[in-house]
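Excluded from the complex is one protein chain; the other protein chains are retained at their positions.
The block that comes next holds subunit A.
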Amino acid sequence: MSSLRYSLRCLRDLRATATRQSSLSASIKAASTCSGTRRTFTTTTARQDDGFERLQEAVTQSPDAAELDVTRVRPMPLSPSYFSRHTQFNDSFVLVQDLARKYGRLPILPPNQAPRVAWKTKEQYRLAVGEAVKARDYASCIALAKRLNQIHPDLMPEEVQKGLRPFKRDINFYLNRAKPILVDRFGRSHGVGRRKSSVARAWLVQGTGEVLINGKTLNDAFGRVHDRESALWGLKVMDRMDKYNVWALVEGGGTTGQAEALAMAVSKALTVHEPALKTPLKKGKSMPYPYNFCARIFLICIKLVVSLAIRGKSRERSLAMSKRERCPPGSSDKTSQIRCFTIRLVGYFLTGLSSRRMPTWGIYRPDWHEAKLRTLWSILPI
C-alpha cells in the first residue's frame, strides 16, 4: 500500500511539473481525442488523467534545458492545501463547497428523479487519489456533491459537472441496459439462471410439454418431487406446462440448486415468449393464487406485534431476549426460547418489508410457505 501510494505521488509530481507539452505528444493527443469522439455510444466517461501519458511527457522532456536562462526561481506548493496532507481531496472539497454556495438556488429535481450517478465510495476515492481521506470529511463532501447533482439537468452549469467529476466512478453502471433476449429463428428462447453454485441454461419452444434436462427426462433428472416441481415452477404457475417444450443444461451444485436455477432459467425464457408474464412471475404472484403473498405476511406481522403489545408481552420479550443473550442456548427455559425464535422471525419479516425486498422473494409456493406459516402461527402465544 505504501509503495502504491509512493508511486502515485511520483506520478502526481510528474504531472505537477509537466505543464508544457512537446508538439509530438500534442499531435498524438489530438488524434486520440478525435478517435474518442468518433465512438458513437459509450457508458464510460473519458478518463480525465492519463498517468502514463504524463509520465511519458515528463520523461521525454529534457531535464535541464530551460533553467540556464532563469535568474530567480523559488519553490512554491502547487495546491493551496499543501499543508493539509490531503491536497487533492481538500481542493475538490473547497471547490464543491464553493459550487454549492454559488448554485444553491438553481431549481432542483426531487432526489428520485435526479440522474443516477455511481459515486465513488470512500475506499474507491482513497485508492484513486492516494490520500487517506477521513470518512467524515468524505461523507460531508459527497452529500454536497449529491445535492449539486440534483440541479435541473437543463440548468446544470458546466462548472458543476467538472467539479463533481472526481467523485464519480469511471463507469456509470446505472446507464447499462440489459441486452434484450429474442426468440431465434427456430422459435427458441434462451434463459440463464443461477442459484447457489449451479448454472442452468434453458431453451423453450412452443410444444406439448416435453422436458429434457441434460438429456434426461424430468423424473430421471430430479429424484425429489419437490425439485421436479420447482424446476418448472414458472411454467406450472402460469398454466403453461403443456404449451412449451423445455430443453435445458444444468451444471454445478446439488440437486436443489440445480432445480431452482432451472426455475429461474425457465421463467426467464418464458418471459421472452410472453413478456406480459414478467410482472406476475417477478412478483411471485401466480395464476391460481392471485393474492399478494407479501401483503399477507405483513398482516401476520402486524397482528403479531399488536397482540404482543396488547398482552403486555413486550416487557417479557425484552426479558426473554436478554436472557437468551446472556445464557447459552438450551440453558434457558423452552417457552422463552420459542418466543425469541418467533420474535426474531417477525423481525426478519418486518425488515424485509421495510427494505422493499419483499416482492422479489421468489415464487410463492403454497405448500411450503403456508406450512411454515402455520407452524409459526401455532407456536405463537396468541
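Following the convention adopted for this analysis, a contact is a pair of C-beta atoms (placed from the backbone, for glycine too) under 8 Å apart; a residue touches a chain by one contact, two chains touch by 3 or more; residues count from 1.
Keep this in mind: contacts and distances are computed from a predicted model.
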| item | value |
| --- | --- |
| Hidden chain of the complex, named as in its UniProt record, picked from "Molybdopterin synthase sulfur carrier subunit", "ER membrane protein complex subunit 6", "Ribosomal protein S2" or "Protein DPCD" | "Ribosomal protein S2" |
| Per the touch definition above, residue among A:Met76, A:Leu182 or A:Ala276 touching the missing chain | A:Met76 |
| Hidden partner chain, residues of subunit A it touches | 6, 9-10, 12-17, 19-20, 56, 58-68, 70-87, 90, 94, 97, 101, 106-107, 134, 137, 152, 154-155, 291-292, 295-296, 299-300, 303, 370, 373 |
